[in-house]
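Just passing along the structure, written as structure tokens.
All protein chains but one are shown at their positions in the complex.
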Amino acid sequence: MAERRVWAMIAALLALGVLLVPLSQALFGLRLTYTVRVVALGGSLLGALSGAVGCFAVLRRESLLGDALSHAALPGVAVGFLLAGRQLGALLVGAGIASWLGLRLVAAILRTTRIKQDAALGIVLASFFAAGIALLTYIQSLPEASQAGLDSFIFGQAAAIIASDIALLGAVGLAVTLVLALLWKEFKLITFDAEFASAGGLRGGLIDALLSTLIVVTIVLGLQLAGVILMVGMLIAPAIAARQWTHSLEQMVVLAAALGAFAGGSGAVISALDSDIPTGPMIIVVAFALVALSITLAPGRGVLWRQLRQRENRRHFRSRRLETGA
Amino acid sequence: MMGLERALIELLLRFVTHDALNAFLRSPQHTASLVGCLIAICGALLGTFLLLRGLSLTSDAISHTVLLGIVLAFMLMTGAGLEGDTSSPWLIVGAAAAGVGTVVLTETLHRSGLVRQDAALGLAFPLLFAIAVILVSRFVDDVHLDDDAVLVGEIGLAWANTNSHCFEHCESLRITPEHPAAQQMRQCVNCRELTISPRDERAEFREVCGNCGVYTPAQAWSAGLLDEAPTLVFFPKSITVMLVLTALTVGFVAVFYKELKLTTFDAALAKSLGFRPAALTYALMILVSLVAVGAFDAVGSILVIAFFIIPPAAAYLLTDRLSGMLLLSPVIGGAGAFFGYDLARGWLFGMLPVAEGIAALNAIFGLQLREAWDSSISASVVLTMFVLFVLVWILSPRYGLVVSAVRRANSRRRFDDQVVLAHIHNHQGTPSHAIELRAATLHQHFRWTPQKMNRVLMRLRALGFVSQEAGSAILTQRGDAHVHAFRKQLLVAHNIPDIDPTQP
Partner (left out) sequence: MPEPAELALVIDDLTVAYDQKPAIWDIDLEVPQGALMAIVGPNGAGKSTLIKAALNLIPRAAGSVLFHGKPYEAARHLVGYVPQRGSVDWDFPTSVLDVVTMGLYGKLGWLRRPGRRERAQALAALEQVGLLDYAGRQISQLSGGQQQRTFLARALVQDAQIYFMDEPFAAVDATTEAAIVNILRELNKRGRTVLVVHHDLQTVPEYFDWLTLLNVEVVASGPTCQVFTLDNLQKTYGGRVTSLHGGQVLAAGG
């Protein structure tokens, strides 16, 4: 029963997503240009990808790792530019390497010192980001640099998305889906009970590394659109919203992907209403609205639901007391 | 604020001349280092408590959301027709509100029981930051809030934004048309309205005074209207703001030291003793927000978190005492701020030139990067702090990598000895004696390599703990005494009576 409700919700979201562009054209008389449609498509692809991957980050209590890793990617972008010029491939590879180094550094600090996770994340986040800023300032002072537009990696610049980026996002999305589908039960077990998993002979380290890689890849792809500061929101908001509606991991991941896609697409369309509204932040606001809705309204878990049930209980209790008192 | 500044300058003028003071403050390096050090002191003191409470990333969240407070206050102020300025009290109120708002939003999300603490934080601040960015690009056209200012601040320009104070010959000057210095000139009355050129014969003229008005002493002097130079001091506003914040922070920590200590280490006990841990936490968060907004001009809204997190983390690896951390972390932060300026200009710690590093890179990878390094000051300050942190991490005499490695090697050796001795002691005189203690096969029981076992046995023989008898290792009397000594040490910790199983 509950299962079917969630699948219906996912279907509705997907339908809404597909119809988003024609609907908003029809209802609001919006004229969506080719660019806006590309951005909306990119936003929803990224939203779907980060929604699905983010579920594992949230369930493993690594929500803020995404924040540190996305900030840590910045110096990689700058070094990639210095070494290879403005080629998206080089920038993304650089970002991936830097972000992965940040991950290792967090692990090293945690392993060899008594510093706790929050501070270790903060150290890596701040110092990598500073390194990125220092390198970007240096790049801007270079005579030949046409400023390179690297700033767009900080706040994200959705308008810069072009068709080839969509192809990249789609390809990576497909690869991630494939990995998730093939290793589904391993991912699930390691996230739920890592100890039992390795007692059962699962190579925990390998799966761990694979999951971290998925998160890093997602972050790197999202930088262009959402920017390093807001990427963590893309990663965890859909997952948290989805968690409220369902008790099954399968549904949670699919629903998070659908919610992420919806937030990405509609955020892009809303920001097209006014040239002054930036796309990345708008997507985050939509995603958070979905979280707020889910937390209040989700049946069973939601705040409203629980309050209703509490009142019901109280009324029940009171009438019982009246009966026994009489 | 102005009065405070003046009192401070008067104090300083007892020791230096105003020319020297002006010269000192006019140097971008001096002002930047000073402001950086003050931010570092505030950040380090507050950050120490955040670190020990596991709240380090809350400073990250607050520093992001302070932007929202600033933007909202900005919008309200421009709406009310006020001049926007980052040292205005309204901005400070806005920032404090945003900081508290972040904490409240996170707590609310967390308290709903549906979202974990870390996820709640990760949700709250991207949202508030996103709203701030939308508001900036949608409604605020002030150059002051452009992307770069948000990110890195302008600590290098802090020297230029000053208040002027006058101490001698301070008459402000009013020039009236009667004043000898007044410049009278002829002005065409109707050329503007009628677009008639003054050359036109219909033009009407009147006498006007070109330089009439009220002059502050500084203006009067620079316009050459004074014979005697006024004694002027130009004092950077950032220094004042940060001085006030530093005083507040130091005062807060000094006054509430006992309470802060107790609530940090044992919130439950503190509560039962009648302290209010929550109130102190909110006070802490308000101070964090204030420092974040005070530092906004200088280092932007993101890099400031380094000032809260990195120096206390480094101090945490150097000392176990709260008071030690409170002393060390400002020193580390201050050193970072001081040397950071050098790094921005291409010198790491004033000694190692960055240019040579770039030259090496160029040579190795065949690149053509410009060797002159000139970079963001605030980012360089953070990088310097990080370098200091790494140095401490490696070299700390208490928890450093080097010391731990040495200590681990030592205790590893001692531990191996103990494992073997305990094994011999356990099996000596039992039926399994011959199997368990045969020297040639001893390594197999432990799954050690024969080499490792040989090394350990050799050491134990040299120490006179172990001897060999009929191909089996046995304990000497000294060895037995040694086993009893370290067994006791270990077992006391476990509440086990030292009953020797090999004795009848």
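Brief remarks on what is shown
Labels for the chains are A and B, by order of writing; each one numbers its residues from 1.
Just so it is clear, a residue touches a chain if its C-beta (ideal position, glycine included) is under 8 Å from a C-beta of that chain, and two chains touch if they have at least 3 such contacts.
None of these values were measured; they are calculated from a predicted model.
Counting contacts over the entire complex, the absent chain touches A, B. Of the options A:M9, A:L142, A:L168 or A:L202, the residue whose C-beta touches the omitted chain is A:L202.
Taking the complete complex into account, A:L182 is the one of A:A26, A:I162, A:L182 or A:L308 that touches the chain left out. Among B:N22, B:S112, B:T319 or B:N426, the one in contact with the hidden chain is B:N426. For subunit A, the residues touching the chain absent from view are 59, 182-186, 188-189, 191-193, 195-202, 243, 246-249, 251-252. With the whole complex as reference, residues 408, 411-412, 414-415, 418-419, 422-423, 426, 436, 445-448, 490-491, 494-497, 499 of subunit B touch the missing chain.
Heads up, the rule we're going with is that only the chains that are shown with their structure count from here on.
Taken in their complex, subunit B has these residues touching subunit A: 51, 54-57, 59-60, 64, 109, 112, 114-116, 118-119, 121-123, 126-127, 129-131, 133-134, 137-138, 147, 151-152, 302-303, 305-306, 308-310, 312-313, 316-317, 344, 365, 367, 369-370, 373-376, 378-383, 385-386, 389, 393, 399, 401, 404.
Subunit A makes touch with subunit B in their complex at residues 58, 61-64, 66-67, 82-83, 109, 112-116, 118-123, 125-127, 129-131, 133-135, 137-138, 141-143, 151, 154-155, 229-230, 232-233, 236-237, 240, 243-244, 274, 276-278, 280-282, 284-285, 288, 291, 295, 301, 303.
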